[in-house]
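All protein chains of the complex are present and in place, except for one that has been dropped.
Coming up: subunit A.
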């Protein structure tokens, strides 16, 4: 974004060089256009270059500040995200994570950020969601979207508007906590029919690396079906189910609890990745602005020296014309 603004300014910078025609008594007004262009350089450029340098310097300061802010936010949220990983690990140990499960109704929950300037993480999430959607659309299969976050909403509304069930934004207005996410999960579970929920988010590995991941949560009926057919879930039957009236009731509660835990972890990890990506984006932006500033300083000095030289030449040639 910062670079686009600078590019626009660049075009404006070039224009005055050609169009300005100062009246110079030492040269005839019939001088060819090229010479007039060179004359134009003399009197106007230093001011323009100085203005550009000021704006680039401001942009550099802003992006540096944004990087610091993102770094502090990341520190605050990183420990919470790492702690919340333990939430879904028992579920995965028990029920397994089966992204390759084949079900009729898929719901793809795409998690993205509300604010921009965070690099490419939102685009990767949307790309994966679209790929999942394509994979899971067929003669008797269908998939719908639930969108969390403004950025994914903007991208998905363009071409998949009719497939979007629910859009939720402004998640990070208040600091993320489990209660808020469980209310969200409740909302989604109530309004959407599903056999499998696929949550797409960016897993936070380190400040510079984020892994786009899909977490799959199955509905209780599908869990039963898979348990009967054997495989990882076949061991589920060896567990005694205590409490409640029927096994399916427990499985229902279990699946809902699993969804809210996995969603909580996914939202936290995505928030971490967002801050990390913003840090690196702002960092490269400041570095870019610094390089641009160096180039502009060189241009500024060159134009300044050129104008001094032309003035000297005029004075000296004027003086020698008087003598000789």
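What we mean here is this: contacts are C-beta pairs under 8 Å (C-beta built on N, C-alpha and C of every residue); 3 or more make two chains touch, one makes a residue touch a chain; residues count from 1.
In this section, contacts and distances are computed from a predicted model.
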From "ATP synthase subunit delta", "Putative L-cysteine desulfhydrase 1", "Eukaryotic translation initiation factor 3 subunit G" or "Adenine phosphoribosyltransferase", the hidden chain's UniProt protein name
"ATP synthase subunit delta"
Who touches the missing chain here, A:80, A:141 or A:304?
A:80
Which of A:53, A:69 or A:94 touches the chain that is not shown?
A:94
In the complete complex, which positions of subunit A touch the hidden chain?
80, 83-84, 86-87, 89-91, 93-94, 177-178, 182, 238-244, 250, 253-254, 257, 261
